[in-house]
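Every protein chain of the complex appears in place save one, which is left out.
Up next, chain A:
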Amino acid sequence: MAMSGMRGLSVFISDIRNCQNKEQERLRVDKELGNIRTRFKNEKALTPYEKKKYVWKMLYIYMLGYDVDFGHMEAVSLISAPKYPEKQVGYIVTSSLLNENHDFLRLAINTVRNDIIGRNETFQCLALTMIMKVDNCHHIMSSILKVGNIGGREFAESLAPDVQRLLISSSCRPLVRKKAALCLLRLYRKNPDVVNVDGWADRMAQLLDERDLGVLTSSMSLLVALVSNNHEAYWSCLPKCIKILERLARNQDIPQEYTYYGIPSPWLQVKTMRALQYFPTIEDPNARRSLFEVLQRILMGTDVVKNVNKNNASHAVLFEALALVMHLDAEKEMMSQCVALLGKFIAVREPNIRYLGLENMTRMLMVTDVQDIIKRHQAQIITSLKDPDISIRRRALDLLYGMCDVSNAKDIVEELLQYLSTAEFAMREELALKAAILAEKFAPDLSWYVDVILQLIDKAGDFVSDDIWFRVVQFVTNNEDLQPYAAAKAREYLDKPAIHETMVKVSAYILGEFGHLLARRPGCSPKEIFSIIHEKLPTVSTSTISILLSTYAKILMHSQPPDPELQNQIWTIFKKYESSIEVEIQQRAVEYFALSRKGAALMDILAEMPKFPERQSALIKKAEDTEVDTAEQSAIRLRAQQQSQTSNALVVTEQSHANGTPPVGQLSIVKIPSMSSNVDDISAGQMAQENGTLSKIDSQPPSGDLLGDLLGPLAIEGPPSGNTHTRSSSNSGLEGTVVDATAIVPAGEVTNSVQPIGNIAERFHALCVKDSGVLYEDPYIQIGIKAEWRAHHGHLVLFLGNKNTSPLVSVQALILPPTHLKMELSLVPETIPPRAQVQCPLEVINLHPSRDVAVLDFSYMFGNDMVNVKLRLPAVLNKFLQPISVSAEEFFPQWRSLPGPPLKLQEVVRGVRPLPLLEMANLFNSYHLTVSPGLDPNPNNLVASTTFYSESTRAMLCLVSTYVETTNLALQSVPTNSIVIRIETDPADRTQLRMTVASGDPTLTFELKEFIKDQLVTIPIGIRVPTHPAPTSPVSQPTSAPAALTDPGAMLAALL
């Protein structure tokens, strides 16, 4: 061995080692760098030996973490040295240092080429090494190559034949050929065209006959890369792979030096089985049989032995064989054999095998239905949670999480809870989240769920996110049976000496709402509950104080008859916080104080919270999202990585996914009205500020994502479902006219050469009853919409998706709002990048009732085509309605209290599309008009009620407090916005009915009456009442003309 022996280098390293501290080291390094710099200035005087020495020193300094910003030129120049040692050093050092100073690299390129085509094999080796290095940072490479006037791809193309020649040349030594194989792999990754599939597939198959194991291993790596991209072309390699496997595993036909601890080249076995996993399946029964024979041998013939290295090697092969068996979807018998093996592994002494056993069991869960067999090992897996190795504990947690279902949830979650108190911090957050998700997904009963979450908060409060406790509150509110239990539990926890702030929040909330249910129990009088909650107030943060204030107000409300002492105490607190610096607290204090002086009226205002609408748990959603991420197989990811390397745009994309999407998700998280809805509005506002959030359409839509259903259709692969719509719309005369009427909207654009896909009017009508969907689509663009409506607020997001591989320019979107809507569209970017999607938030505020419709004037350029469309936006009257159901006792007094016109209007509507009563009721419900069945004694009549929100009513509500139960209030103290409707049908003639609408506001009554009439007369075809999948056959109606006239969109369009 003679490659070393540089005295100066050794001395320098010694000096560095002698340094007592970092400062000394830095001084020494600086001195050396100064020295090198001076010596390099006079390069001519340097001997090659000296140059080599200094360059090594530079690499050493670089490894220590110092920036070396000079001398690269010298390193590169060594490459072209005629003698081997300098050349070798030049190659090694350049490749390590070159990342930053790539400009110098182009100097080397010619030498590299010459070395490759040259005759000297050792030089060839070095040059091949260099290509690998160069290619390592090929984004830099391509810029260099541009400078050097050769395109990156061209370089790869021009070099590839040389490299291929080296690889298949029989005269070349194995040492060169194996490097050439890997080098070709590298070039292929950079530019797949370098390997001409037609010619290469045969060569590849020939290469697999290679006897030299080194070359064969490298070739196998190359094959893995090739088949992962295009397995079709390489079917001919499949039998060869099986043969290699047989040769190694069965015949052990292999030179001594490739036997590693008695195992015939485990690496080659592993790589071969990897390659086989890229073929979708193996059809040929003979091949399949012989492969399974080998696999069986591997599975059965491997034992855990004493020698660590032998163990590792044999199990490397074994685990790869397991993966292959899973991939091939073997017979059940073999599968259960695999699980049995894994069950054995997770109990062995050898930690590596335990680790991989658990990991592979988790993988097995995803692939096949062997859950029951895996469940038999539950006890052992739980034991692994206590393993001394955190890596193993993590895998055990993953596996437990994956295998949990209704049958074992109780055991597993309780195990997790127990483990939580001893787990290290690094794992607690994950543990808490997983326990919460499992508890929710598989809770056998709800009280158990409450127990689990409260325990969770108690044991690991810091790691319990708000989502988790919001969810508990939601469950408790929606389940009356649960309320006393939850309240009692919350009360119990408050007795503990030190509790986490999250626990204070959740207990205070629950006791405020349901504390009165405990009134008879000892220690649960309003006063006692108040004092125990109030004890916590000095220690909590402002967000909790606001919750506590609400709780006090609720306690006050529930203590009837009022307890003067308690009242005074609470009033004093409200008074105190009236001057709080926090606006939220201040407002609550002032409002609650004012309200609580109203005496009995307080009962109505602070009534119990209404039930929450059923929503999918934000937690589960989150978990599903991450699962989608992790479940992706390596092959897919590999490809994605390669793609991402070629486009920088994707980097931006990922960030915007991370920052842009979650806020939207957050909005849909369980909402607790008491949690200051202003905060949410602000965050929604911020969302709106971050306009033009870019997000790229991935080849795989983020399916678990909230926006998934929207993005899904946007992941454009040819024209989506539009065709079916058009077909169904051409059926009836009535619908035809509707289409005509609405077609006026975009009709002005005769110049448009672009035809929309699907029916615009139909899409609009569908969106009137749905909150998300596609608003418009043509061959170039798709506009999706997603809306959230809260009272008189609407938060819409427009998704502008470019379906093409070239950008859309001059994009313009203009909102033409009717007078009753305040609309604000965030900035729309002028260009939409290829295959990207832009999100534009749109805020809507409803000022007063009207049937007019807002129009979006949208235009863009594609190539030379200017496309302009005017689209109605589904911000229609019924979006500001919120369904309420009323009882007969409430309905009729109200009905009577509204005397007649203009508050109560009646009209006989003719030409109604005949609908069975049930279907009509469904239609009403879909417009947020709650039909109360059985209220009207006549079975042919329908009565419905709803609440309407506009800014004026909202203003009143705001005054009261955000905490107030709005619908109750709406009914009782602000009758202007509650609406009651009565429909009387004639069973003999279904085409006519008498409709009576009543509300506290004349305009509202009129507008709503007209709105409903429109809907009844021209029931849009887009709507399929959800509970009735079978559509009724449309019958043509004579009333289409007036319908067209009253169509607000058409009227507006006519004005335009």
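By our rule, a contact is a pair of C-beta atoms (placed from the backbone, for glycine too) under 8 Å apart; a residue touches a chain by one contact, two chains touch by 3 or more; residues count from 1.
As a working rule, contacts and distances are computed from a predicted model.
Candidate names were "Ribosomal RNA-processing protein 43", "AP complex mu/sigma subunit domain-containing protein", "Proteasome subunit beta" or "NEDD8-activating enzyme E1 regulatory subunit", and the UniProt protein name of the unshown chain is "AP complex mu/sigma subunit domain-containing protein". Although one chain is not drawn, the whole complex shows that of A:His72, A:Lys178, A:Lys240 or A:Lys621 it is A:Lys178 that touches it.
Interface note: of A:Arg26, A:Lys41 or A:Lys83, the residue touching the hidden chain in the full complex is A:Lys83. Across A:Val112, A:Leu159 or A:Val270, the single residue that touches the chain missing here is A:Val270.
The chain that is not drawn here is touched, among residues A:Val224, A:Met361, A:Met861 or A:Ile981, by A:Val224. Chain A residues in contact with the hidden partner, per the touch definition given at the top, are 1-7, 9-11, 13-14, 17, 19-22, 25, 49, 56, 59-60, 62-67, 83-85, 88-89, 92, 96, 99-100, 122, 128-129, 132-133, 135-137, 139-140, 175, 178-179, 182-183, 185-186, 213-214, 217-218, 221, 224, 257-258, 260, 265-268, 270, 274, 308-309, 312-313, 315-316, 319-320, 351-352, 354-356, 388-389, 391-392, 394, 629, 634-635, 637-638.
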